[in-house]
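Shown below is the structure under consideration.
Here the complex is missing one protein chain, while the rest keep their positions.
Per-chain numbering from 1; labels A, B and C assigned in written order.
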Amino acid sequence: MTPQDSAARPNLWTRLQAIDRRWIYLVIWIVVMVPLLFPFPIKPKPTTPVEKLFSYIDTMPAGKALVISVDFTPDTRAELQPMIVALLRHAFATGRPVGVLAMAVYGLGLGEEALSQVTAEFNAHATTHEDSVINGEDYVFWGWTTPPLTVMLGMGERIANVFPVDYYGARTESLPIMRDLRNYDDVGVLVTVAASAMPRSWIVYGQTQFGVHLGCGITAVSAADFYPYVNSGQFVGMLAGMKGAAEYEQLVMERMAKNKMDWGLRNRGTEAMSSQTSAHLAIMAFIIIGNIGYFATRRRKS
Amino acid sequence: MLSCLVALLLCSISPPGNVAARDVPNDEGGNISVTWTRSPDTSVTSYRLLRQSEGAGEWETLGFVGRLATQYTDDAAANGRRYQYRVIAASPVETAESEPSEFAVASAQWYDTDTLPALVGTAILVFVFLYFINRAKRDRNLFIRRISGLDHVEEALGRATEMGRPTLYVPGLSSIADVATIASLNILGEVAKRTAKYGTPLIVPNTDPIVYTVAREIVKESYTSAGRPDAFTQDIVFFVTDQQFAYAAAVDGIMTREKPATNFLIGMFFAESLILAETGAATGAIQIAGTDAVAQLPFFITACDYTLIGEELYAASAYLSREPLLLGATKAQDYSKAIIVGLILLATLLALVANVSVNRFL
Amino acid sequence: MQRKLPLTIVLLTGIFGAVAFFVPHGAIRSVDSVFRNDVQRIIAAFSLVLGVGSIVQHHLIKIQRKATFWQYSWITLIGLLLTAIIGVFGGIDPNRPGILPTHIGSFSFHIQTIYSNMMVPLAATMFSLLAFFMSSAAYRAFRARNLEATLLLAAAFILMLGAVPLGRTIHRELPAFAEWILAVPNTASKRGILFGVELGVFATSLKIVLGIERGWLGGGGGK
Partner (left out) sequence: MNIATDPWVWIAAILTIAIFSFLYRENPFYRAAEHLYVGIANGYAITFYWHRILVPSLFDPVAHSPHFITKVWLIAIAIIGAFYFTRFIPKISWLVRIPIAILLGYGCGASIPRAVDAELIKQLQATIITRAHFAHWDTAAWAIIIFLGVIATVSYFFFSAERKGVIKPVSYIGVIFIMVGFGASFGYTVMARISLFIGRLQFLLGDWLGIIK
């Protein structure tokens, strides 16, 4: 804030020109925080890659499993965790068997968190055994093992060999769900949710060697890197960043409404997306105000 | 007829065929590539690779690959030894074994033929550079156009001197292996000569321990050559931490507490670029930035007064020092760019007019 | 000797580094990998000793001189010492405990706990300051002063609109247009810049290896 800036006769615009940046910070803070506290969901229209993944999972042959690979760490949780939650809800709402594994060791906690959240949501509304979502019957959490190559190849042969015990310590062989979830043949689609290059490894090992169908959920920054794989059909669909997560949540909410599951669930991605939208709008408004001020001052000077 | 039937009953999946093994070319040896044609049966889930070294009499298992694979690289072959391979198709209930392959031998090569374009390209560029550097020894009047960021170095340092406030120099956040860091250290040498001359305090926080040692030597040398060895003190160049954001936090602290009048942010930067540049802008410092990290340039452009874009960073030490040999190299860079543009035009012309794919040769 | 020897070493290791790129043979590759791994890492470890020495000295001087805010230097020094003791003696792998216990009852102070509960939140928060800094930088710099500045502003604006659902509401093709800007003009400019950068890298490397650029030799004189 140099003195020259305020030397001109201070009208509103010139004052805005030299506004203390802390006002900008305050506005950003408010517009991001308020939608998180008091969600006003903006309903995003799903884009093609998101719709593709949704309808692929929605129309998989009965009995085929959805496998989610948690390949990210807590630092990208805000963007990626909502994807896992939405995918789990979709699978449980449509009665798909679900398998969850983690390629990132720090992803274990994230997988566990998402599973306990979503299973609790479903079981809270369950009245019969059929309605409930039960560990070992409707879903399995295999946990983490390394190296990735061994996992990706081994799952093509026998998943129970790769993960002899699940995350909770039960022998995977003994779980009823594993009877129909032997290897990639029983997997309808495997969705890798990652902030790294892991989706590429899944293509190289899982897909080119076993032909497993893949989908991916990635951060907004890496979206451009993965578009080519969606266009070539190597990924049946893709969720990119919070926007992708929010769009998928919308589709899942519509599906659940159709299945009479209007439980008023919170959608972290959609909520965060309203924060995103308001932050983007605020920044754009700042740019516009700055320019109006700029032209107003310039006219005054000339 | 009967034997056929027995075979069918005993072995209902058919084995993979045409198993072939050959040395992987252009490597340091140790690798043999095995190829086969897949078993036609859909129940196959994977293929298992077996290897036998000549005379060993025993087949060892190497590993397995998915049912769609038709190739496997054995990366544990001893050079000069003869190996043969078998591929076994496996379904959940049974297996079928192929005929063994012919023998193959892994060997190391002294030249990687895949690098031929790089070799030719390197040779041409080295030649161009040596020619111009040599010519620069005779020609004392090589011209370099104005680079606005560098024209303002003196002015920015002068301002710091007038205001009696220090100058901050951030040599990037990468290691010495990053050539941008070296370019930055060269500029640091020139900046330090001037701060020594003007008697302006200089602050050089570092994030790479090796860069720290080099930066320290360079600044010391600059102070000596400016005739002020006494002005060089221990706390001009110091190491902070090798953690990106801890470093950013510390430099932000320095910027707001010491209030340098001039900030140089030159070298390799990552996401912290705008954290540094925006804090510097908020303290009212004149900021000169320079990086070849294309992803960070937009942030420096928006938050700094002057930004050296990409190659300008590499022309800077020639520009500031006016050393003929360095100017010659800058001239060579220009001619190399002309060659590249020429090549793009030529290759496009060939591709469009004669339908010759130049990419085949690259 | 004092200058000749380092310059000779630079020339020899430089030629080796370049040649190794073209030669796959094990004789060269194994030496190359020693350079890449052992030499790099061990020398870096020694330089870290100097680095840590530097930061410790920096703060000790501050304390000694009672410089402005010298009290805070104690925080750095104590934090450094405690973390190093816990880390070096407590072990880095939770499954292989070191000689120092890393928990009192259920309260863990293992180096990984410190990492995830202090370093990670600190880094994430520093990183997230960018949300604010981007806003203020955009406000200040995105003014339509001339054609270039206007284009910078317009491209940023369109990309921001394309990222939120509103963009699609304004025009159905807006997100696609945003993608096009990223894929076509942006690619062209990046590629053009990269050509220059790589030539600069090439030139600087060559100058160092040939001993034309010798600023890195620093002080101390000698022939």
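We take it that a contact is a pair of C-beta atoms (placed from the backbone, for glycine too) under 8 Å apart; a residue touches a chain by one contact, two chains touch by 3 or more.
Fair warning: this is a prediction, and the values are worked out from it, not measured in the lab.
Enquirer: From the list C:11, C:61 or C:174, pick the residue that touches the absent chain.
Expert: C:11
Enquirer: If the hidden chain were put back, which residues of chain A would touch it?
Expert: 22, 25, 28-29, 32-33, 36-37, 75-79, 219-221, 241-243, 268, 272, 275-276, 279-280, 283
Enquirer: Would you write out the residues of chain C that touch the absent chain, in ascending order?
Expert: 2, 5-7, 9-22, 34-35, 37-50, 52, 55, 69, 72-73, 75-88, 91-93, 107, 111, 113-115, 117-122, 124-132, 134, 138, 147-149, 151-160, 162-163, 178, 180-199, 201-202, 204-206, 208-209, 216-218, 220, 222
Enquirer: Give me the chain B residues in contact with the hidden chain, please.
Expert: Looking at chain B, the ones touching the missing chain are residues 115, 117-119, 121-122, 125-126, 142-145, 147, 176-177, 179, 182, 210, 213-214, 217, 240-243, 245-246, 249-250, 252-253, 256-257, 294-295, 297-299, 301-302, 309-312, 315, 330-331, 333-334, 337, 340-341, 343-345, 347-348, 351-352, 355, 357-359, 362.
To be clear about the criterion, only the chains that are shown with their structure count from here on.
Enquirer: Hey, which chain ends up farthest from chain C, C-alpha centres compared?
Expert: Relative to chain C, the chain whose C-alpha centre sits farthest away is A.
Enquirer: Busiest chain-chain interface by contact pairs, anyone?
Expert: B-C
Enquirer: Let me have the rounded angstrom distance from the C-alpha centre of chain B over to the C-alpha centre of chain C, please.
Expert: 13
Enquirer: How far is the middle of chain A from the middle of chain B, if each middle is the mean of its Cα atoms, in Å?
Expert: 32
Enquirer: Could you grab the centroid distance between chain A and chain C? Build each centroid from C-alpha atoms only and quote it in angstrom.
Expert: Inter-chain centre distance comes to 28 Å.
Enquirer: Which parts of chain A, given as residue numbers and ranges, touch two or more other chains?
Expert: 21
Enquirer: Check each residue of chain C and list the ones that touch at least two other chains.
Expert: 134, 136, 138, 140, 142 - these are the residues of chain C that touch more than one other chain.
Enquirer: Looking at the complex, which residues from chain B come into contact with chain C?
Expert: That would be residues 26-30, 79, 108-112, 115, 118-119, 122, 125-126, 129, 133, 177, 179-180, 182-183, 185-186, 189, 206, 209-210, 212-214, 216-218, 220-221, 223-224, 234-235, 238-246, 248-249, 257, 271-272, 274-275, 277-279, 281-282, 292, 294, 297, 299, 301-303, 309-311, 313-315, 317, 325-326, 329-330, 332-333, 336-337, 340 of chain B.
Enquirer: State the interface residues of chain C toward chain A in the complex, per the touch definition above.
Expert: Contacts found on chain C: 116, 120, 124, 131-132, 134-136, 138-140, 142-145, 153, 156-157, 160-161, 163-166, 168, 175, 182-183.
Enquirer: Could you please specify the touching residues of chain C with respect to chain B in the complex?
Expert: Of all residues in chain C, those touching chain B are 18, 21-27, 29, 40, 43-44, 47-48, 50-52, 54-55, 57-58, 61, 68-69, 119, 122-123, 126-127, 129-130, 133-134, 136-138, 140-142, 152, 190, 193-197, 199-208, 212-213, 215-221.
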